[in-house]
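Sharing a structure with you now.
Only a single protein chain was left out; the remaining protein chains are all shown in position.
Chain nomenclature is as follows: A, B and C, assigned in order of appearance, with residue numbering initiated at 1 for each chain independently.
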Amino acid sequence: MKYSEKRAEEISIAYIGGGSREWAWVFMKDLALEEQLSGTIRLFDIDYEAAYNNELIGNRLSARGDVKGKWAYRAVRSIEEALAGADFVIISILPGTFEEMASDVHAPEKYGIYQSVGDTVGPGGMIRALRTIPMFVEIAGAIRRYCPDAWVLNFTNPMTLCTRTLYEVFPDIRAYGCCHEVFGVKKLMKAALKEFLGIEESGIGDIYTNVLGINHFTWVSEASYKGIDLFPLYEKFVEKYHSQGYEEGEEHWLNSYFRSAERVKFDLFRRYGLIAAAGDRHLAEFVPYWYLRNPEMVEAWKFTLTPVSFRTSRREELVQKSLRLSAGKEDFVVEPSGEEGVAQIKALVGLQDLITNVNLPNRGQMEGMPRGAVVETNAVLKKNSVRPLLAGKLPDDVQNLAIRHVLNQEALLKAAMKEDRDLAFRAFINDPQLNTISLGDARSLFEEMLQNTARYLPEWLAKREME
Amino acid sequence: MKYSEKRAEEISIAYIGGGSREWAWVFMKDLALEEQLSGTIRLFDIDYEAAYNNELIGNRLSARGDVKGKWAYRAVRSIEEALAGADFVIISILPGTFEEMASDVHAPEKYGIYQSVGDTVGPGGMIRALRTIPMFVEIAGAIRRYCPDAWVLNFTNPMTLCTRTLYEVFPDIRAYGCCHEVFGVKKLMKAALKEFLGIEESGIGDIYTNVLGINHFTWVSEASYKGIDLFPLYEKFVEKYHSQGYEEGEEHWLNSYFRSAERVKFDLFRRYGLIAAAGDRHLAEFVPYWYLRNPEMVEAWKFTLTPVSFRTSRREELVQKSLRLSAGKEDFVVEPSGEEGVAQIKALVGLQDLITNVNLPNRGQMEGMPRGAVVETNAVLKKNSVRPLLAGKLPDDVQNLAIRHVLNQEALLKAAMKEDRDLAFRAFINDPQLNTISLGDARSLFEEMLQNTARYLPEWLAKREME
Amino acid sequence: MKYSEKRAEEISIAYIGGGSREWAWVFMKDLALEEQLSGTIRLFDIDYEAAYNNELIGNRLSARGDVKGKWAYRAVRSIEEALAGADFVIISILPGTFEEMASDVHAPEKYGIYQSVGDTVGPGGMIRALRTIPMFVEIAGAIRRYCPDAWVLNFTNPMTLCTRTLYEVFPDIRAYGCCHEVFGVKKLMKAALKEFLGIEESGIGDIYTNVLGINHFTWVSEASYKGIDLFPLYEKFVEKYHSQGYEEGEEHWLNSYFRSAERVKFDLFRRYGLIAAAGDRHLAEFVPYWYLRNPEMVEAWKFTLTPVSFRTSRREELVQKSLRLSAGKEDFVVEPSGEEGVAQIKALVGLQDLITNVNLPNRGQMEGMPRGAVVETNAVLKKNSVRPLLAGKLPDDVQNLAIRHVLNQEALLKAAMKEDRDLAFRAFINDPQLNTISLGDARSLFEEMLQNTARYLPEWLAKREME
Partner (left out) sequence: MKYSEKRAEEISIAYIGGGSREWAWVFMKDLALEEQLSGTIRLFDIDYEAAYNNELIGNRLSARGDVKGKWAYRAVRSIEEALAGADFVIISILPGTFEEMASDVHAPEKYGIYQSVGDTVGPGGMIRALRTIPMFVEIAGAIRRYCPDAWVLNFTNPMTLCTRTLYEVFPDIRAYGCCHEVFGVKKLMKAALKEFLGIEESGIGDIYTNVLGINHFTWVSEASYKGIDLFPLYEKFVEKYHSQGYEEGEEHWLNSYFRSAERVKFDLFRRYGLIAAAGDRHLAEFVPYWYLRNPEMVEAWKFTLTPVSFRTSRREELVQKSLRLSAGKEDFVVEPSGEEGVAQIKALVGLQDLITNVNLPNRGQMEGMPRGAVVETNAVLKKNSVRPLLAGKLPDDVQNLAIRHVLNQEALLKAAMKEDRDLAFRAFINDPQLNTISLGDARSLFEEMLQNTARYLPEWLAKREME
């Protein structure tokens, strides 16, 4: 990498999961808008064709006259080739396919267990973790060998356990997990500023929140916009909208599998006086007994259970679009995505400062959480430096909701690292979603879900246990 | 107090709850058997008559020729009188009456919440805590004023929060909580020694267990009898008895409201590979979703829901017996109770050493638990010294079951100390037994239970909240 | 206080030590340059005349046409009057007079103990602490009563113990200690940027350092200027200048009692590979055996012992200047001071963000240091929020140099709070400067120094102990 006052050039980025048709494209477009950065991006994917298609798409994009950020894209056939000499590593993979994800999300339904996302906690998140951790063990090992000093940005879920695994395998890794979920609550604050104070132009970037918690179960304990304390404003907003819900755009929450009317968020604020930051679909999975007992309850709380069939069909459209893009039959509309990956890279090369929320092992930034467990708090990003702010501690009652998942994730990690099938099952039954079914049913579900994802499991997990 | 090599004399004991017809009698009888100790016992009770009756009973006992431990009993009318100059303080009170306890245990049943004891966690334990903490605030303050150097042995439930309150109010207090629940699991080990190794005479005192956890949810991570490791033996025992249960005496578990067939204990061992130490009725309340969902489930697991009506009727018998005893119409049969209070006093005056399990604020003896929270581990008792052993940490999965109660108890304490009704309710709904009902029902139950116990509550709790 | 997007008005500041002729003037001038802030400053000083003079000076300044920041200054006769309703409290007092300071610094010399400053650690710093802590006990109590929500900026030395006392007395206080010592090392980095990279214009504000340690014994573990890592550059600089020293301006270090040739700083870098951040005169007092054994050694290391006589004579000049200023016979030259107090206030009212080094009780920001001890690390200042960054930990060898002072300061605090003269003496003899003299001499020195400052001591310290 070459740094000059206003630019960083010859940056070398490895993109693991480089065949992606969502995150990779967002990243390409954000880079295209940024004139202070340039270099090479090596795309690695177990689906080489997809990565190669993205090479074509990326290079077409760089060639456009209206594009300021010029990058050379190259699909590679091995992770080594991608990583060797990289300054940055982006990890954004789908662990398994939507087929496996369909099992994660829907297999438990026969026992009356419903999941709105199924990629973080709950039976789906846990089984997904069990097949993803071995992948991250491999990735971490490869980073240690081929680019130990690179900055590693993980976007893959389950965020906490993916990031945790990287550090477990390679404690000196310079990795962190990135998640945009907190932006959602800032949009609500923006709406409150507009509605109650008539402030139209507030930028998301000017809204400051002190973030603490774990990924997808993050909370805000302090919020301000310039000189204005946003807590009383948010309270007013919640009081106004909690019973009917709040829907910012024209689109109704029912029309999208990813939206909600924020009622879970509002309800949690009313319970605990602390602002829940993640999206309702994620939040609900951490306290399922209150919001997620059955589809009627979900409907009453005005959020959605995202069916995997929806993801599958959208995927088809994206494949088609990908072919059009690589063939030059369609062009990207290049607009800022609102995602922060590129801004973070700019900060790490020294072009700007940034305070944002990241997922990192706890070294004291979050009181009350076990040392080493991955927590989500703000950090200051500077030249070659990511330094968490002291986020404080969750109040005892909210901490109580979070800690059971933290400890369960730690147990899952140990199970995966020590190849301890029993411990994996004990973690499985400790999730609150599993408290409603019998031990026998839990055992059957566990085994069934493992079988459904067996293609992506190490042998010790894949083989069915004799009863 | 006067110490000579073989005896401690002129010991001054304050007995708070000195009208008790169970624990006080047990204590009297154990003292009567112990020739190395003598002195004065001042009995304080809000029911002065009961205390006075016990004065008569105690002095009659001391006067008996076959009694070796000679004590002067005196009922007093104020706590000051009891405490002034005390070397030891025994706290063994019933917070409120059985009427309040009936509400604790049975009021939640209309919402499908069943409790086997109702004095530790769950809705009953929590409401009991809310009325008991203010009593212990008062007691702790009085001890600081009248006998700050006394050793304080608490026997009152909820053990954890009572002991925790003493330290909250008077951090330099020399108090600890005593509980005999761990003896139960030692009896099972004794049975295993007999059954598998033919060892008949093993004394409970020779069975060593490393205890860790919180009161009534204690675990054993190490157990030996002289040179014999008891873990493999216990495992064999569990394998043999877990499906049918084990009943040591002739009496069937159904015949007593305090017995069980140990199936919960065995099941927990099979789940976690760690020995659960407390009785099944207590253990079940910490993980109610597995054992306590409804009376049928309780029956299947072969333990009992102890109805308060049973306690009330037994109380009547005891009152009658008390009158006969004080009038000299009946005499105690003096036999060792198996309780340890007297042995602990002997250790603290320097007459013997003792290693036993006690409840104390965590100063490092239990890794993973918050500092200051009351935990139950072994301690060494010596002359004027109670020093916990490093008990280690619970495995992540069991820790996960325990920590939610620990944090909840901490929240309850804060609520009580800061008079924060909202926080009290938030702790209430965080108990796993409350996860099964709606927020509205939880609110109604909370208010109803508070009203039922209002006579014993401070004003901020007693007054019904406007909705 | 009234906040509008670009301005904060009606800010109420209490200035404790408001008769100051150095810091108060600097503060006035910086405020005069800042157009986004305005309000009232109440000046309290035990020397009311001095405060009143500053009232005149301040109001004259505000009245000037070229001054953008308009403030109303008012001398008050009681601390209550100063604090009531304050948004900010500035504490910048001289604890005692230069007479007491003369004893602090020079009394130990007869035992061969030399001090370059004498206000932080060493015999002088410790005795100064003993007379200052009771003053801060009073100030903290008054803040709790009259303006518990105010932000409190302490500038008084000994910084660590003053700040520590505020939190000891009033744990919820929003106070921190401010110190400009770290700016010095940034100037050296600026010089290195110019000398080796030809970068002329680097602003101090663009140089980022990760600060950690305790006040006046601070270290830098990470330093960058935009995209440039400053560690290798600083190493080059040290290698070039360590033997002869570096003097930035034209003035020779011998000509000023406050300057040095940075040789101590360079030597510590060569020993430990970490950048010492404070000035040489301060650093040397923490490791006196290497730099401060006698005046010849000090001369060889090219720093100075600042005699108090110098301070006294400068004071005279300042008094004269003060009279001229208040009488309008002289005017301030208003230029930015380089101090940061005003910038910090701007950040706390929400007008800008700021990352700077502050002194705060350790809540996890510095690993290895005791919880609660005051440490110096970076923090992010935002609207109503000061949040430390995780600074990491000092390497074991440097930690070893620092921790003895940290523990000694904790012991001094306890001694002062519990009025324990013995503990105070034990802390006194634990300072490395006291290791070179006998216990008897240490006792004599301790008593003598206390007598010299007796006017400002509480009775338990002032009264000579019978031997």
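Criterion: contacts are C-beta pairs under 8 Å (C-beta built on N, C-alpha and C of every residue); 3 or more make two chains touch, one makes a residue touch a chain.
The structure presented is a predicted model; accordingly, all values stated were derived computationally and were not measured.
Colleague: Quick check: which displayed chains does the absent chain contact?
Modeller: Result: the unshown chain touches B, C.
Colleague: For the chain not shown, which residue from B:Glu49, B:Glu109, B:Glu367 or B:Glu419 touches it across the whole complex?
Modeller: B:Glu367
Colleague: Of C:Asn362, C:Thr377 or C:Gln399, which residue touches the hidden chain?
Modeller: C:Gln399
Colleague: Just one of C:Tyr272, C:Phe310, C:Phe332 or C:Tyr456 touches the chain that is missing; which is it?
Modeller: Of all options in C:Tyr272, C:Phe310, C:Phe332 or C:Tyr456, contact with the hidden chain holds for C:Tyr272.
Colleague: Among C:Ser337, C:Gln352 or C:Asn430, which one touches the chain that has been omitted from the display?
Modeller: C:Asn430
Colleague: Contacts of subunit C with the missing chain: which residues?
Modeller: Within subunit C, the residues that touch the unshown chain are 271-273, 289-290, 368, 370, 395-397, 399-401, 403-404, 407-408, 410-411, 414, 422-423, 426-427, 429-430, 432, 435-436, 439.
Colleague: Using the document's contact rule, name the residues of subunit B that touch the chain not shown here.
Modeller: 3-5, 8, 208, 210, 222, 224, 226-229, 349-351, 353, 355, 363-365, 367, 378, 380, 382-385, 387-392
Note that only the chains that are shown with their structure count from here on.
Colleague: Cα superposition of subunit A onto subunit C: how big is the rotation, rounded to the nearest 5°?
Modeller: That rotation is 180 degrees, given to the nearest 5.
Colleague: So, what's the distance in Å between the C-alpha centres of subunit B and subunit A?
Modeller: 46
Colleague: How big is the gap, in whole Å, between where the Cα atoms of subunit A centre and where those of subunit C centre?
Modeller: Averaging C-alpha atoms per chain gives centres 44 Å apart.
Colleague: Quick check on subunit B: which residues sit in contact with 2+ other chains?
Modeller: none
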